[in-house]
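Every protein chain but one is kept in place in this view of the complex.
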Amino acid sequence: MNWSNIFEATLSAFFGVNAMYYAIAAIGLNVQFGYTGLLNFGQAGFMACGAYGLGMTAHYFQISFWWGIAIGIGYAVVLGLIMGVPTLRLRADYLAIVTIAVAEVIRLIVRSVRFKVYVGGSDGINEFSASYRRLSPYVESGRYPLSPFKAEGAVPYVMLAAMLAIGLVLGAATWNKLGKRFPSVPQRAGVGLTGVVWMLVLIAASLRVEYTGYSLWTVTVGWTLVAIFSVFVWLLMRSPWGRVLKAIREDEDAVRSLGKNVYSYKMQALILGGVIATFAGMMFSVERGSVQPDNYSRDLTFYVLTALVLGGAAKISGSIVGPMLFWGILAFADVFLNELVKSNGGSVEVFGIQLIGNISQVGQIQLMLVGLLLILLMVFRPQGLFGNRKEMALDGR
Amino acid sequence: MTLRTRHVVAAVLLFCALAGSLWSPARAADTTIKIQVKDQVQVDGKSKKIPVAGVSVSVVDASGAEMGAGVTDDKGIFVVALPGPGDYTITLDESTLPTGTALTAQTPAVRQVKADDFITANLTINYFTGEANRTTKSFIDKLAQRTTDGARLGLIIAMCSVGLSLIFGTTGLTNFAHGEMVTFGGLVAFLFNVSWGVPLWIAAPVVIVLGGLFGLVLDAGIFGPLRRRGIGLVSQLVVSVGLSILLKNFFLYRFGGRVRPLKDYSLQTSWKIGPVDITPRDFTTAVLSLVVLVAVALAIQRSRLGKATRAVSDNPDLASSTGIDSQQIIRIVWFIGGALAALGGIFRGLDEGVGPDMGADLLFLMFAGITLGGLGSAFGALIGGFIVGLFVEVCTLFGVPTELKKVPALVVLVLVLLVRPQGILGRRERVG
Partner (left out) sequence: MADDLTPAAAAAKAALADVTPEPGSKKLDPILIANGVRRTFGGITAVDVDHTEVQRGSITALIGPNGAGKTTFFNLLTGFDKPDAGTWSFEGRSMEGLAAHKAARLGMIRTFQLTKSLTKMSVIENMKLGATGQVGEQWWKGLFPFMWKQQEAEIEQRADELLARFKLDHMRDEYAGTLSGGQRKLLEMSRALMARPKMVMLDEPMAGVNPALKQSLNQHIKGLRDEGMTVLFVEHDMDMVHDISDWVVVMAEGCIIAEGTPDQISNNPAVIDAYLGSHQGKSLLEDL
């Protein structure tokens, strides 16, 4: 068993492309589910909006790539209205039912033969990321180590600063928990200290991770988007607007009795979260240069939901760290089980019972773990790893 | 034992029980027959071949046992895995070809292959269609056929949704794992019927009871403890999503991703009743479904238990104060819901084959059905489910492609919520 392989895969999954676009989708879902209590089970549909927005500009409209972003946002707004208008006046689970149905219908439509001329049927749309790739400052086939000590010029300092910044964000989140145990340590010192520890962990983690120029470009753009959206949502949630959302999550009628148009706020939250998720779809498709309808199944929504709950809903840090951990755990399980199968000669048996007969079962075991994780989190730790149990109020109604 | 440990233990036990019951070693399928259906059309004087999706095909071996059946995908392909080269008969159901097309004379609907034909492990059988020159069925005939198919689908959806709606009515839980309860029925039936060779008419009652027990275990192991701990409905809903992921992938892990038919009643010649073609099997399942559903409706209307269930749905506190043991009622509802879902799974499996997604694919139609009928009302689920099934099938006659036949169900769902969110039989107070 090759443990260094396992750890390397886990660590690179932390900052990988998957964690990145899940984080964007989770930030969006957090606005809807975490802060407002809206059960949006159609996040995959919003992501498909972005992916097909980009794809269709190239494939069908044949206009500039940049229009794709606007078209994707436009799709997301329309989708939000379709989901929200019939349901947002009703009890929470109607939204869940309609969103899951709408997202599924979108997938059926885009993969249908009938609409193939517009959206490419089940093959999807391919090779449309040329403009995006041209923007990359990196050499596409080059190798870029993540470690700050292997880079040249000003880059190491920028990277160290970035790691410190991420470390401090993580530090603030951890100190929220730890701080209560050490009341004598001042808040700032505690955050600073844990932040530095996190930075060291990040540096250690980065030592052996290496990206190709192409994925580094995606990772750069993607995590920049994560940062932008995090600040965006953070600003919103400390504004009076955010206060109304949190109040709606807890008790709609109370908010209504104070003269706020609850329906309109819910709609705004649904659409804003959906537009953010649209960017997740864009990043996902542009990175592959293709959009495939079956990537946007309802499972995707559920995995994003699990990732968010893992990190802690109604927390900015939760929506970023959650997806990182989610993909870290998945990558760990994947490589670990694969190594296990390899070192056992193709199948794994426990007490004479065949656990893994062929390698494709590894993926299914992985996803069973996801389901189990979601159940256990909701039951034993609904606030996630970083959430505050007192404030966590999933049970608006 | 504390509540928490009991809960975990119950979940683990459930898992082991499932693991044990579905233990069939997945075997690698090397030999396959690939069936391709293509439409020949003339475009600018050149002949082009366009794949035809949604055509029913099946493969049987020399003894008449069905090896695989299904519909072609949007590449016009359906692949059947086989134990090895041998003599097989491939049949294409011509009634499922798109309107106005027919098979060319060179490629008849029924084809024989011999072991020698397998030069490699993978054999491709081509069907070509062209413009039909034979008379097509009249619209009324097609309507009759579609209505019959729709009624059968509607009965299955109605049967599966009763539990979903009753569970919602009595506990408030919108159970997103209900589709997996249907799949459970289908897969356990497969285990009995195909893996162990038990005749289906003997196995079915056992499967139904197991389905009921499965529902009971889900309640006792997961949702009951959550209710007692006062965990909110939204959290419970998310737990049911997790359960759905877990179960679906477990089924995938044990069963593999392919859709496989049950062994019994698979090869039947259709009866012709007026304009309608229906196999004796489909006819029987439809009649049985109808009988079961009428029985359920009567039981809810007439029996003490049914009245108590409605009382708990209407007002749990009031029901408790009149001496009804609402926890007991909820357990019974889970049992009945699970049993009906399992039966729905068997019938659906006979119809379309069993696979790990069979229930989840129906879930959306079930939701549409119970919303139309009125969330929480068992009658509503019966009526709404039936209408939705009928509607999606009949819609295909009016220009909705078969691959998009779920879309009208969504339209129904959205319209109901806009116009009358309480559904046909629900009450206004429930929805807001």
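Letters are used for the chains, namely A and B, taken in the order the chains are written, and counting of residues starts over at 1 for each.
The rule is simple: contacts are C-beta pairs under 8 Å (C-beta built on N, C-alpha and C of every residue); 3 or more make two chains touch, one makes a residue touch a chain.
Everything numeric in this text was worked out from a predicted model, so none of it was measured.
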Can you say which of A:Arg133, A:Lys260 or A:Arg381 touches the chain missing from this structure? A:Lys260
Listed residues A:Phe7, A:Phe65 or A:Trp241, member touching the removed chain: A:Trp241
Interface residues of subunit A (partner: the chain not displayed): 232, 235-236, 238-244, 246-247, 250-251, 253-262, 268, 272, 390-391, 393
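Operating definition for what follows: only the chains that are shown with their structure count from here on.
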Centre distance in Å when subunit A and subunit B are each reduced to the mean of their C-alpha atoms: 32
Residue ranges of subunit A touching subunit B (in the complex, touch as defined): 37, 39, 41, 82, 85-87, 89-94, 96-98, 100-102, 104-105, 108-109, 111-114, 121-122, 299, 302, 305-306, 309, 353-354, 357-358, 361, 364-365, 367-368, 370-375, 378-380, 382, 394-397
Give every residue of subunit B touching subunit A within the complex, in rising order. 4, 7, 11, 23, 25-26, 28, 51, 53, 73-75, 174, 176, 222, 226, 231-235, 237-239, 241-250, 252-253, 364, 367-368, 371, 401, 403-404, 406-407, 409-410, 413-414, 417-418, 421, 430-432
